[in-house]
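Structure in structure tokens, see below.
Every protein chain except one is present and positioned as in the full complex.
Each chain carries a letter (A and B) given by its place in the written order, and its residues are counted from 1.
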Amino acid sequence: MERISTHQFLMLGAGVTLGTTFFPVGMTVASSAGRDGWMAVIPAFLFGIPFSLMLLSLAEKYPQKNLIQITEQVLGKWMGKIFGILAILISIYFGGLLARQGVDMFSRSILPLIPFWAFLLSGFVLVLMLVNAGIEVMARFCEIVFPIVAVALIGTALLSIPRFEQGELLPFLENGFKPVLFGVIEIIPWPMEFVLFLGGLLKFLPQGQQEIRQMRAKVWHVLLFVGLLNMLITLVEIWVFGPTEATRLTYGLLTLGKMIEISQTVSGIESIFTVIWMGASLIKVSAFYFLGLWGVQTVFGLKRGVAHMFIIPIMSVIPWTLTRGADLQIAITQADRYLILPLALVWVILLWGVSWWRQRK
Amino acid sequence: MGNPTLGGELVEAKKIKVILKRGLILFLIFSLFFLEGCWGKKEVDQLAFVIGIGLDQGKKPGDIIFTFQIAQPKKGGQSGSEINNWILSTEVTHAPLSEEKVFEILNRYPFVGTTKILVIGEELAKSGINSVIDSFQRYYQFRRTMYMIVAKGKAKDILNTKLRNDQLPALSLLGRIEENKAVSSFPVTRIGHYLTLLSREGQAPIIPVVDRLQPGEGGIDYKGSEGGEAEELLLEGAGVFRVGKLVSYLTDQESKGYLWLENEVGTRFISTEEMNGISVTAKVIRSKSNYSVTQDEKGPRFNYQLKVIVAMTEVMGSQPPMSPEKWAAFTGDAEKLVAQAIEKECQAAINKDKEIPNDFLGIGRHIEQKNPSLWKEVRNNWEKTLQDLPVDLDVEVTIEHSGVDRNTPVSPVNPEGTRQE
Partner (left out) sequence: MKSWLKMMKDLTIRPHTRKIRKPPTLPIDQERNKPLSSQRIREELEKSSDIIFREFSLRAKEEIPCMLVVVDGLIDKSILDNFILRVLMVDLQADPDFKKLTQKNIVDDVLKLLAPASEIKKIDKMGEAIDYILSGDAVLFFGNLSEALVIGARGWASRAISEPQTESTIRGPKEGFTETLRTNTSLLRRKIKHPSLRLVSLKLGDLTHTDVVVCYIEKVASPDVLSEVLRRLSRIKMDGVVAGDSIEEMIEDSPYSPFPTVFHTERPDVIAANLLEGRVGIMADGTPTVLLVPVTLAKFMQVNEDYYARALIMILIRFVRYLGAMIAVLAPSIYIAVTTFHQEILPTSLALSIAAGREGVPFPALIEALLMTLTLEILQEAGLRLPKPIGQTIGIVGALVIGDAAVKASLVSPLMVIVIGITAIASYIIPSYDLGIAVRLTRFPLMLLAGSMGFYGVGIGLYAGLIHLLSIRSFGVPYLSPIAPLRIRALLQDTFVRAPWWAMKRRPELIDVEDPNSGSRGTK
């Protein structure tokens, strides 16, 4: 029975939540909220906290079960299967989209001529390796890679200080709080991705009382820290580029990286940065693959090998179906907004609500 | 600590895992052969490193003359990289097509990742650069940190100047711009900064100006070669852009005023006018400018506050020997002199700002920052409002030290030969 420790929970959660959100965050937030967009980031991530806590309390009541199994128990077998199938389909679809996004970034920038099947193939091999090795290895992977990503982000932010345009952030709240609210709504699906992943992860969490208490605190840490990192990036992007430019640049962080000059010798460390992006993308895609895998195993009771056979073809086909970068952006935003957000909201609230109501009786 | 690898018995599920693993390995080995392709791979010696690009208006309307300044490594040689200078100009309708055209002459691939300077010819600047600029920040290889310069005349000529030390003009300009904080005599604009400014309502971007210098011009003399071609480049003053078009020039004094007011002065020398037969030259150590927006019965007022810390580097004119108290008083006077000199430059910039009236000082932007509700009122007619806006200036100078001397060298004897008091 694989198990992860509370610290691994922290790192795994942070890795999956941060995922690749730090790339589009500047553009997304600046376009919906303008100059004050950076204020919208942390509240959006904090929105995921009540849901995660609800999931944790469900885990306490139904130990060693993942969300689909709990649903089967609380709402009945068929509801469980329905939610399970929804979760499977959405995770696999989204995983495919994210895989394409990872590749897209490379094609736009540093390696424009490599055919994208080469990217996908090699990237997929990595995903399979990671998934095959199990969730424990994945947690350890995040333990190593997430701090590196965090350091790289903070480093980029700090090294961009010479490029700050003075006073670009002022005036604060020029248009009141409404734009910030729009920004928050735009990003809310992102912590929900973590909530869904947590649903599948429940099976592997430690059981002890003390550990559960620790995990409650760690959930706060995860969402707060990731929110902070994203806020930092957004802040820096707006400060360097101004809100209009930040909206235009599709991968603002990459451009930031390109602008870094360290004592006129080292410049253009963005290539190194892309390797880090690859790791973050790997974590995110693997997370959704895991979700799909757990779902298939729970709902259909398939053994691991067969489950893999099921998921791989679907997940590999999806990136092929979108060839235009512009379509990809739209697809991801729509999937986030109309698939992940509602599923997470409805599922968690319903489950927790019903379970709590029953307990009260 | 349940460990799945301790003590394994062969189970059916493991068989599938093993087959998968083996299949994966075989596949990987084979795929390695396919991955040997050369997508996007370029060897270093196939590249032509473009250091500077010049843009001019072409003969046909809408055409652009692209000038590439390329650094070409000399083969072999003990001294590492000596570079040859290659310059090519092509005339195209759209900027990226120039790359294509260059291939018709050059056997190398023009690599623009090393481009550091963008020189824009005067004519092109006047007819508008915004459309041309697009490819320079969309195409990934360009850097947003490229410096922009406006050339008096044609950019082609600037880049074709044969400098006396054989350096590439682009590199020479680059060197000066990068050291600008130590001299602070002209503003520096990167393309990123330009684009950010473009999206601001209350500020017009400025770009420094470069010109070819004949011996004897502009107060600088050098021994030129026969033929009379200018062999040095002068960076002075700036051009003001409005919606991408060059609309006016700033003189040296005005651009220096801009530097003071926009807090971009590093260190520089500033000399004062004469008072009581004495004039002072000071070296700026630190300079900070602040601004504030106030309202009075006549309407809004804008106020610049400048705090400058300097060190005295020269006192011209003779003085009697002074005691420390007298010296302190003298220092106070000197501070006022320096403040006056700074004010003069700043005032020149402010006047120009109102006159053009393109707000290159960014007063509008500052109002937006400090008082957004006021800005909402005035933004629609900003340029007109700017002309009547009272702008105050407070300059405060502190002389930190006066070098290694106190008063000037003094002789006890008068010029007439009698003893001094």
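Operating definition for what follows: a contact is a pair of C-beta atoms (placed from the backbone, for glycine too) under 8 Å apart; a residue touches a chain by one contact, two chains touch by 3 or more.
Please read all numbers here as calculations on a predicted model, not as lab measurements.
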| item | value |
| --- | --- |
| Visible chains in contact with the missing one | A, B |
| Sole residue of A:D104, A:E143 or A:D336 that reaches the chain not shown, by the stated touch rule | A:E143 |
| Identified contact with the non-displayed chain, of A:L173, A:A217 or A:V275 | A:V275 |
| Candidate in contact with the missing chain, chosen from B:V44, B:I105 or B:V404 | B:V44 |
| Residue, one of A:S5, A:S31, A:Q73 or A:T333, that touches the chain absent here | A:S5 |
| Hidden partner interface residues of chain A, rising order | 5, 7-8, 11, 106, 110-111, 114, 118-119, 122-123, 125-126, 129-130, 133-134, 137, 139-141, 143-145, 264-269, 271-272, 274-275, 278-279, 282 |
| Residue ranges of chain B at the interface with the undisplayed chain | 1, 3, 5-10, 18, 22, 32, 35-37, 40-45, 47, 49, 51, 71, 73-77, 80-83, 111, 113-114, 116, 141, 143 |
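Just so we're on the same page, only the chains that are shown with their structure count from here on.
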| item | value |
| --- | --- |
| Centroid spacing, where centroids are CA-atom means, of chain A and chain B in whole angstrom | 40 |
| Touch list for chain A against partner chain B, complex | 1-3, 108-115, 118, 121-122, 125, 128, 132, 163, 165-168, 170-171, 174, 240-245, 255, 258-259, 261, 264, 267-268, 303-306, 308 |
| Interface residues, chain B side, partner chain A - complex | 2, 13, 16-17, 20-21, 24, 28, 31, 34-35, 37, 39-40, 113, 140, 143-145, 178, 192-193, 195-197, 199-200, 263, 365-366, 368-372 |
